[in-house]
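As you look at this complex, bear in mind that one protein chain is not there, while each of the others sits in place.
Think of it as A and B in the order they're written, each chain with its own count starting at 1.
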């Protein structure tokens, strides 16, 4: 995307307006598809915000997503809705801070596995808390939202996420990140507070992910840990972002949209063979990127297009 | 084979409509299907064919949907009020055990496929997830595999919803009656050891059980909850057997139920009352337990004298290739029979069918006079026990379609 901002912004605004108006003209099902797609676009973009430049592959997406949904489930009758969202964001932020402070010194596959373990730990802890402290398992969210209301909120969040991603890319922070991604040691010598930058990014990314969970929660009416802490969400997000390329502003979105539509098409057309086709397609995707996914990312980083 | 061809044709049709819809995302009038005699009645459902919920769906829900559709179609189709018959065409999706998928699948069935009726998914959570949509699009919602004490509230909220599996309180109170009688007869002491799985089902039951047991004067001497992923129960059963209770209760799911049984045999843990959760009423259960299941109690149970039910079980075994479970299957199947008869009386109008389901009397495998009370099926067998190779419904003294409970449980063999 090399368009000048003076052109890009009006174009983006127009696209946004069309997308926002869409539910008024299309059947509910397609609103549902747009909703799911927007959710993943936001998740993948938010994920890439941190994981793209730092190359820390996180599987903790669902930990934050689930926490967001759970906060809504717990508070939806106690507080007005905007405050509920604010609380969700706040709790996600605090959790991200705690996690970030303790884990960002891990690297490589250890970070991957840590974040996966973290998601499971959060899920187990929430279950235990609900069962033994509050004696409620399964909460109801009776908010007067239909699909399109949720979709509009997600669309707004997606726009904000992309805007944040764009702003970071242009800021000093973005420069610092690029330096860290290239070589952490060099970046540190150049006077960049590497840990602080990473932590900041992690918190922003996690807070956005928490909000996606919070906004989507009213769609399921009934919330329990096994529903909202579904590890598939983490894997989907990761794959979409990796496919599209987590280094570009539009990369994650361009990975999320086709993959989401593909999954949807598969589950409509081959409901009995979804797993097997998905699996084979996946293997194929890895093979058609002959230099490997990571190298492809490097290609893109160096300005080439694979 | 015929089914396959129909399926392929439908897939092709779906593909083309989707391609069209995708091309004109923002537009337009969907092709309207002109209803005419002989055109099929479309019935859609989204069930968990994969993921963690597949085990439950595959036992209680999906086989009964398939059995019922096959039976109806073999008989020439659904009968309409004018006596004409129309075959059922099925559109089935896999929700992959994801709440978002099941919601979108129901939207797809309602607004894209425009099916005539939608059958619900498996599980309390997923039934609740689709309930607002079913109500919004006006479909009768025959929640067959969902245990909830809140059914009376849900009926008020969604007046086209119907609940066929009762609530935790019902199951627990019927079981408590048996315990009280046994205690008065001196067969058991007043202590209960209770464990439950930490998910919606287990916790709902345990929340109903605590006050019910305590109100009946029992002392719950061991009361713990375990995560659904637990696979080893040696320690939990050891602690439970140290609790000095004559009654052991586990509100568990099939993997736990099977593991608990195996472990109880290994540890020779054989309390007079041994009550397990989902899975103890599965036909494979005796095999898993190595044959010795006599006296094991659980939810559900069938009336061995009910010939309709026996015929249903035989048919299920013949067509699906295995026997149905002894609890939910028959309720799900009965809900489908009611749907078929309601259509026969009032036609395909969804609101009229819902009204008929709510007020009518139906002939089902449960009996000639099956009817709903406040949109809920209440004539359910709450407690069952393995007696002489069958899992029968029991009550303290028998009668009314139940056998008398036989306690204490004999030794594991």
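Throughout what follows, contacts are C-beta pairs under 8 Å (C-beta built on N, C-alpha and C of every residue); 3 or more make two chains touch, one makes a residue touch a chain.
Going forward, contacts and distances are computed from a predicted model.
Considering only "Tryptophan synthase beta chain", "Sarcosine oxidase subunit alpha family protein", "PEP-utilising enzyme mobile domain-containing protein" or "Branched-chain amino acid ABC transporter permease", the record for the omitted chain gives "Branched-chain amino acid ABC transporter permease", by its UniProt protein name. Of the listed residues B:225, B:247, B:309 or B:335, the one in contact with the hidden chain in the full complex is B:225. Within the complete assembly, B:198 is the residue of B:198, B:336 or B:357 that touches the hidden chain.
Within the set A:15, A:83, A:121 or A:262, the residue that contacts the chain not displayed is A:121. Screening B:128, B:236 or B:342 for touch with the missing chain picks out B:236. Annotation: of A:131, A:197 or A:214, A:131 touches the absent chain (contact as defined above). Considering A:86, A:106 or A:188, the position touching the chain not shown turns out to be A:106 (whole complex). In the full complex, subunit A makes contact with the omitted chain through residues 57, 102-103, 106-110, 112-114, 116-118, 120-121, 124-125, 127-128, 131-132, 231, 235, 239, 242, 272-287, 290-295.
Against the chain not shown here, subunit B presents residues 48-52, 54-55, 57-59, 195, 198, 224-227, 229-232, 234-236, 238-239, 254-255, 258-259, 262-263, 265-268, 279, 282, 284, 287-290.
By definition in this document, only the chains that are shown with their structure count from here on.
In the complex of the two chains, the subunit A residues touching subunit B come out as 18, 22, 25-33, 36, 39, 124, 127-128, 130-132, 135-138, 140, 142, 146-147, 216, 219-222, 224-228, 230, 232, 261, 264-265, 267-269, 271-272, 274-275. Residues of subunit B touching subunit A in their complex: 11, 14-15, 18, 21-22, 25-27, 30, 49-50, 52, 92-94, 96-101, 103-105, 107-108, 110-112, 124-125, 128-129, 131-132, 136, 157, 198-200, 202-204, 207, 225, 227-228.
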